[in-house]
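Note that this complex is displayed minus one protein chain, with the remaining chains in position.
Going by the order they are written in, the chains are A and B; count residues from 1 in each one.
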Amino acid sequence: MNKRIGNFSRRDFLKAIGALSAGLAANPLLNSSIRTLAQDVMSQPPITILINDSPWFPGFAAMVELYTEITGNEINLDVTPFPGMLDKTRNATQAGESEYDAVAITEQNIPFFYKSGLLKPILEIDADYTLDENIISYGDAARWDSDLGVNGPNGTILGVPINGNIQLYYYRRDLFEEAGFEAPKTFDEMEAIAEHFANPPRMFGNANRANPIWWEFGAYIDSYDAEYVRLEDDGSWSVGFERPEGLEAVQRWLTLGRTWAPQNYADLGQADLLALMASGRLAQVHMVGAAAPNYDNPEISIVGGNMGATVVPGVTAEARSPRTGMWVMCHPDNLPDERAAAGLEFVKWLTTKDNQLAYAKAGAIPVRQDTYEELATDEVVGWWTSAFAESTPFLHPETRLPETPLIRDSVSTRMAQAYVDEISAEEAVSLMASEIRTVMEDAGYSVS
Amino acid sequence: MRQKTLHKIILNLALLVVVFIILFPVFYIVQTSLKSTADIYSGTFFFTARTKNYEEIFTGSRSNFAELTRNSLVVSSAVAIICGGIGSLAAYSVSRLNWPRWVTGGILVWLLFINMMPPIVFVTPYYLWARAAGIYDTPAAVVMAHVVLNMPLAVIMMMNFFAEVPKELEEAAVIDGCTQWQAFSRVIVPIVRPGLAAMAVLVFVFSWKEFLFALSLTTTSAGRTIPVGIANFVQEFNIRYGEMAAGSFVAMIPALILVLLAQRHIIKGLTVGAIKG
Partner (left out) sequence: MAQASLTNPTDMRARLFGAGSFKYWSVAPLLIILVIFTALPIIQLLQMSVSELEFIEGELVSEFIGLGQLDNLAKDPIAGIAIKNTLVFVVAVVLIETFTGFALAVAISRTRTFSIVYRSVVIIPLLIPPVAIGTMWSLIYDYNYGLITTILIELGVQYLPLWTADPDLALISVIIVDVWHWTSFMFLIMLAGIESIPPSLLEAARVDGANEFRMIRHVILPMMAPTILVAMLLRTILAFKVFDQIFVLTSGGPGTATQVISMHIYKVFSEQFRLGYAAFLSLLVAAFMTVFVVFYFWASRVVRRRLG
């Protein structure tokens, strides 16, 4: 037997050192010796899930407790602040054996993890698994089509949606009724409403998120039929900012974001929008759907009971395009089968219709259409669950490519510059067009 | 004499202004910790103070502030002691013991280089090592990372303070029959104790504030420190200002007491047995 140093053997240690000094071959970060080094580290623990500490977390935690109570299976949670999720997931999938039996992955990180091969296909864990058709597709968020290099209906199932977050349009129902306004369906109607209610500094007509300008702006760009990038029928990719509608979308965003907003419009984050709305100083806002339960919380909000929500407006009522921003639960590839199966067991349990009802009532965001429809008339959550149900046919997921983070970098930078007139809208559009084209061409896509 | 008193009054008045400027945001933190979120959003001066945020961080179902504070104190103290010991020994050695220039220069460049790199490049290797060594999710893992990250500060700062000490002192000590170790520990260290104390405090503080490794090398409150707990209050669209402020304020106090005691101890304790310079 080798002498043990801590939990790993001296031989393994020397092997690791040897591998480093040998020039590290092809693979410096994920060193295969380090992989074996960690192999015998963990005994089989009860299930551990990596989950982000988001405002909907308490709903998730309640379901975990319920699961333990019902099944007797123990679940540990690694509750991590949002910015740490990506790195923790990546680290865990690179170790000898993942410390997590299941990891929550946010929509924007889906392409990286799905493409990387770091996740275990669900059918390899359970050959009989089928995605219930009541689980909303969110643009095939569960599946990865490795031939197309993007999510697709024929792809392999790599994750199961566990949080159905999307964008909603919120408004002050009490004020709208008083003034005789209907909830708007188009940007034009939104502008008229903003104009009517604007009375700064007591009341602002509209405000948009500026930190960063990306996700919400996606609903504009998609509605104008100028998606950042789009796979055309001929198999090539097109760049939306190269179409004239791209500029129109930018100008609409600038108008709605700046004209009726507080003076610090250039520095508004999601928390600021929530604060403005919750303190009764904003007539309408387009923001994250998961924020809805906050407006009923008297600790935070003085507008509880007076809120309405509906589908995010578009250029026309038909072209409304709210973006999705959901989460999937996945299982790292470096898990033994029984651990992955134990993780999947919980996910299956969580996504049944009844449990999704309980999930919503506990403050989380369900992923099932039947759940939303049943909750639409609920006294407490009905005002927003009905808006979720209504939004489903309009949902537009982001084009989930591994290159999307680079596209996001270009868009959020140029839009931020245009927002404060560092550059003009026209300059921003032409820069974004050429930068996105370069990103796509460099990555080897055929761009039309 | 009267002029001296006047000077003193002016000096203290000026410092009082500085104290006020420094403490103003701290008062604001305390005020925020006593507010509800709705009161914070309305920006009012007038509100009903309540202790709910404090109750939440200590007795709430997900509260773990007591554990986080304990971990923070353990980690930061350990890091300060290890860096203080190893760092000052090494700093003394390279700055005073006639090493060839390439050795001194090499160590200095190495330390500066680690210090210049963004800490994130160390995250994945340290994660894998911590897992492999079986110290993942313990304070020991965090200590390991913090010791490495703070070593450059410790050594470079102490090299400066050792350089100020006149050479004749250690020569005299050696002639008196001291070994090199005795000369170092009994003669040199007492002279640089203000620098040593400042270095230990700074290393403590850096470990106390550190977030990235405290998060990456831990899973539960068994190993996590305060900055991770604080960061959990800052959520995408719902920043729990009240609890965050309460947490920041509570965590500040034991650290402040510890730092002051340690500073006094280092300065006083090392004076004892010192050969008068």
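In this section, a residue touches a chain if its C-beta (ideal position, glycine included) is under 8 Å from a C-beta of that chain, and two chains touch if they have at least 3 such contacts.
Being a predicted model, the structure only gives us computed values, none of them experimental.
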Touched by the hidden chain, which of the shown chains?
A, B
Which of B:Val79, B:Ala141 or B:Ala197 contacts the chain that the document leaves out
B:Ala197
Who touches the missing chain here, B:Phe65, B:Phe122, B:Phe213 or B:Phe237?
B:Phe122
What does the interface between chain B and the hidden chain look like in terms of residue numbers?
7, 11-12, 14-15, 18-19, 21-23, 25-26, 28-29, 32, 40-45, 86-87, 89-90, 92-94, 97-99, 107, 110-122, 125-126, 144, 147-148, 151, 153, 155-157, 160-161, 163-164, 179-181, 184, 191-192, 194-195, 197-199, 201-202, 205, 208-209, 211, 226-227, 230-231, 234, 239, 241, 244-245, 247-248, 251-252, 255-256, 259-260, 263, 277
Can you name the residues of chain A that touch the chain not displayed here?
20, 24, 26-30, 86-87, 90, 93-94, 112, 115-118, 201, 210-212, 262-269, 272, 275-276, 279, 281, 333-334, 405-406, 409-410, 413-414, 416-417, 419-420, 422, 431, 435, 438, 442
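What we mean here is this: only the chains that are shown with their structure count from here on.
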Quick check: in the complex, which residue numbers of chain A touch chain B?
5-8, 12, 29, 31, 34, 37-38, 41-42, 48, 53-55, 61, 76, 78-84, 87-88, 90-91, 94-96, 99, 269-271, 273-275, 278-279, 287-288, 290-291, 294, 298-302
What does chain B use to touch chain A in their complex?
36-38, 41-42, 62, 120, 123-125, 127-129, 131-136, 215-216, 219-220, 228, 231-232, 234-239
